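Every protein chain except one is present and positioned as in the full complex.
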Amino acid sequence: MSDNSFGHLFRVTTWGESHGPALGCVVDGCPPGLALGPEDIQPWLDRRKPGQNRFVTQRREDDLVRILSGVHEGRTTGTALSLMIENTDQRSKDYGAIADRFRPGHADIAYHLKYGLRDPRGGGRSSARETAARVAAGAVARVVLAALAPGLAIRGAMVQMGADAADPAAFDPAEIARNPLWCPDAAAAARWEGMLDGLRKSGDSVGAVIEVVATGVPAGLGAPLYGKLDADLAAAMMSINAVKGVEIGAGMAAAALTGSANADEIRMGPDGPEFLSNHAGGILGGISTGQPVVVRFAVKPTSSILTPRRTITAAGEEVEIQTKGRHDPCVGIRAVPVGEAMMALVLADHLLRDRGQTGGVRGTIG
Amino acid sequence: MSDNSFGHLFRVTTWGESHGPALGCVVDGCPPGLALGPEDIQPWLDRRKPGQNRFVTQRREDDLVRILSGVHEGRTTGTALSLMIENTDQRSKDYGAIADRFRPGHADIAYHLKYGLRDPRGGGRSSARETAARVAAGAVARVVLAALAPGLAIRGAMVQMGADAADPAAFDPAEIARNPLWCPDAAAAARWEGMLDGLRKSGDSVGAVIEVVATGVPAGLGAPLYGKLDADLAAAMMSINAVKGVEIGAGMAAAALTGSANADEIRMGPDGPEFLSNHAGGILGGISTGQPVVVRFAVKPTSSILTPRRTITAAGEEVEIQTKGRHDPCVGIRAVPVGEAMMALVLADHLLRDRGQTGGVRGTIG
Amino acid sequence: MSDNSFGHLFRVTTWGESHGPALGCVVDGCPPGLALGPEDIQPWLDRRKPGQNRFVTQRREDDLVRILSGVHEGRTTGTALSLMIENTDQRSKDYGAIADRFRPGHADIAYHLKYGLRDPRGGGRSSARETAARVAAGAVARVVLAALAPGLAIRGAMVQMGADAADPAAFDPAEIARNPLWCPDAAAAARWEGMLDGLRKSGDSVGAVIEVVATGVPAGLGAPLYGKLDADLAAAMMSINAVKGVEIGAGMAAAALTGSANADEIRMGPDGPEFLSNHAGGILGGISTGQPVVVRFAVKPTSSILTPRRTITAAGEEVEIQTKGRHDPCVGIRAVPVGEAMMALVLADHLLRDRGQTGGVRGTIG
Partner (left out) sequence: MSDNSFGHLFRVTTWGESHGPALGCVVDGCPPGLALGPEDIQPWLDRRKPGQNRFVTQRREDDLVRILSGVHEGRTTGTALSLMIENTDQRSKDYGAIADRFRPGHADIAYHLKYGLRDPRGGGRSSARETAARVAAGAVARVVLAALAPGLAIRGAMVQMGADAADPAAFDPAEIARNPLWCPDAAAAARWEGMLDGLRKSGDSVGAVIEVVATGVPAGLGAPLYGKLDADLAAAMMSINAVKGVEIGAGMAAAALTGSANADEIRMGPDGPEFLSNHAGGILGGISTGQPVVVRFAVKPTSSILTPRRTITAAGEEVEIQTKGRHDPCVGIRAVPVGEAMMALVLADHLLRDRGQTGGVRGTIG
């Protein structure tokens, strides 16, 4: 069962609410003997944490991680890792005004209907804050990947904000770290900063498209038919709050292609098969081919906005709602490190799963 | 683990290759006491089966289902249901010419790399033929849904073929059954038939977008955070062979919306909350809200085409390939009943899961 | 979920009722490239099948296995294996007299209470017949073990019938195959044959203790704390119909030992650590140590007996019952191959699981 757990052999269970005392995760199945300390996890949390610039929520959290179990003398022991992050800036009063009414576009009403009650402080469990636990777990997954698939690299970027897409021809990986929007296209980044300043003034928000690419992924990862690599990536990304669509390779645009245009032709390169294009996004039949694994997902605009919206209360009264407090004009920005973490988690899990079944031996070509 | 199993409480395990003696599935966790016979399953298989018109593969299979276990005197016993469909038209010779070379865009090379060998006859396990087992299992799921959520209805349709989208304004549900392309827009259906005739002549293929809508879905289905209804739907649809993208509600287009445009406002209707729009696709925070659940997925064009393509052999030789035999110019057509089946499977599983945790009790409004 | 599935990476799903058309299983996660044909499975089914001598049920079943998927040109492909055995001797009339009343000691009443209905023909799903599927799956597990742990051997034996225990001092492994009771002590076997002839005359039955020993098990199998090797073996054996107790090593008798008597001392042998005794049954902390893995389980006497017993009907009437038909005076006899199969399944699963997490690398000593 997977209510709050994710993965099979490399398995993460997350817990914690936005305004509770802490949040965290248990990482189970980690290979033993790997060097691991807070210094391997903290940098990734720092990339995700709020309050870093004017474009994200001004909530102040240090997001300091503690490793409570599973490490002895700096090495993983193979037992369960418990990671905990304390919440330090829970200003619950911000949410008092909305405790009795449902925010349109938010999980409020759905939690109320399913569970009969909800934790209204900061969205409780449905808060973007939960993704800190994913990023922490993802950092452990990166340590596993570094050991088992040394050349593997994961690079997330925001490739569209609102209706304004970055220009693929202008993509420069080095640019991603230079702007606060994880945008690989400097011109687009500049435009988006202007867009965000406008949104902050108007109290509105906007959606985004995130692209996560993993290079150096070994061929053979993925377990057809219901543990396909792309199916697990789709679930992973869709499980992130606010995600409404997931694409692999050509994605939705594959529908518009002909078979002759879509199918990636194959030639022999110096190190084995080489594909002449990558419409497949590195995955065929649910199995990685050695090409870059390319995933994109759409993040809807934050529903906590200043614009008054029509809604109801739990008592059934028709009211208006306006969400004050600290919010993200484009929550997609902070989804970039989260998407990377989910990619790392899926790949680490599949590396172990493949090794379990096949021993990691690959079919030969040539 | 989920290599060949799908779902948790309502759990399906499929088996079988395109050109083996049979294929089938085990359906586990079905509630007891439900009336079930082959007559509840066969009609859905008949909708999916090949050879029904000139637009799909001419392979001739009756796809007759046998129920081998789990039913006594016409009622489910609560034990495992075994469903089997014999293959009767396996013309393996069609595939002799491609046994030594990898079809671009096909799972061939990925299976070879992962497993060191593959069943080349008709794609083996990666064949669209596997979806017959999904449709059979989906028919059992429909029986469960009819018992536990009486008003629930599932309607799949092809809404785009190649670059040509049907016009939402012209959608007529009654039209879907009138044309062989499951198209809700009669004018589009006519255009697409022409497109397909052209593709058959040129030996090429084309992709499609399928939309599956479930109405009458009870609120409260979905298990945050890693068993969210949308995450499970994304995995379900992405696990179908050839699918490259999945969208819920507004989908990828949600990125382009502002928060004020996207969030579905809420009012009270005679029977409870009513949403004034459905950008959410019936799911908030991973939980159904009672609105129609709307999923779309893109099916890439069939990779088995007549157009010669560059590829390699297992020996590493650079060759060309041309796939003769019986194929679908638009395999998306037959994906419509499959998408419906996956929707039914996910909903049946989540109905049982929700009932397990909450007893099916809902939070009250008003 | 594990209603009808067993194992994690090497995972078996069984289906079928005693008097349905067939029974079988799906074996998922099998490593690819292993030579496998019916000839690898049939001999193990032949050892278990009924009607082989006067001490077991006289039902006549050939128990011929068919492999319906997962094998291509004599090798496993890594995809799901479907194994099927047709039932040929279902004399349902034997059970007509008991369809309306519950056999004391039988699952009848429990199935009725849980599911609201049951398949009364031969016990339906709770029949010992289901174990044929376990034996078939176990045969596949043996092929995996032969490939991954070449020296591993599994030997089951009946070590107690009724209150009469075989004498461990007289155990001769070669004797097991010489008598129809799988008894390693020739003198005990002779006594038991007499006991069984008496029971058949009186229409009664008797219980038994089965011991299954696996030698050559690699150290390091088992996944603390909830996938411990002994916990999984306990569940595996207890899941066999009629089993009421499971012991590892010293078992229940460990309670009576002092710490100094129980703990197996360790010395260095030519090939590494050697234990001077085996009270642990080859498992410490839930992990195999390299010593023989020793499991015993108690099988209760068959509840289908000729002796009249007091019971009730579904209508609540108080009646007597006498079970005619074909039965086993000591169903424990046929449990020997089943216990071996479950041992093979657990070990194969844990070999793959350990390989997934650790790569099969072992800590060094000396």
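We call the chains A, B and C, going by the order they appear; numbering starts again at 1 in every chain.
Note that in this section a contact is a pair of C-beta atoms (placed from the backbone, for glycine too) under 8 Å apart; a residue touches a chain by one contact, two chains touch by 3 or more.
All values reported here derive from a predicted model rather than from experimental measurement.
Trainee: Quick one: which of A:77, A:215 or A:307 touches the chain that's been left out?
Mentor: A:77
Trainee: With respect to the chain omitted from the figure, which of A:24, A:105 or A:224 is a touching residue?
Mentor: Of the candidates A:24, A:105 or A:224, A:24 is in touch with the missing chain.
Trainee: Kindly note down the residues of chain B that lie in touch with the hidden chain.
Mentor: 1, 8-9, 29-32, 78-79, 224, 352-353, 355-360
Trainee: If you put the missing chain back, which residues of chain C would it touch?
Mentor: Missing-chain contacts on chain C: residues 1-6, 8, 14, 102-117, 125-126, 130, 160-163, 199, 204-209, 219-228, 230-239, 241, 243-268, 273, 276, 279-281, 283-290, 296, 298-305, 307, 309-312, 314-318, 332, 353-354, 358, 361-366.
Trainee: Which residues does chain A use to touch the chain missing from this display?
Mentor: Interface residues of chain A facing the absent chain: 1, 3-5, 8-9, 11, 13-17, 20-24, 26, 28-29, 32-33, 66, 68-70, 72, 75, 77-82, 84, 111, 114-119, 121, 124-125.
By our rule, only the chains that are shown with their structure count from here on.
Trainee: What is the chain whose Cα centre is as far as it gets from that of chain B?
Mentor: Looking at centroid distances, C is the chain farthest away.
Trainee: Regarding the chain B and chain C pair, does the interface count as same (over half of residue numbers shared) or different (under half shared)?
Mentor: Over half of the interface numbering overlaps between copies: same.
Trainee: Just give me the whole-number Å value for how far the CA centre of chain A lies from that of chain C.
Mentor: About 45 Å, centre to centre.
Trainee: At what distance in angstrom does the C-alpha mean of chain C lie from that of chain B?
Mentor: 38
Trainee: Residues of chain B that touch two or more other chains: which are they?
Mentor: 1, 3-5, 8, 14, 111, 114-117, 125
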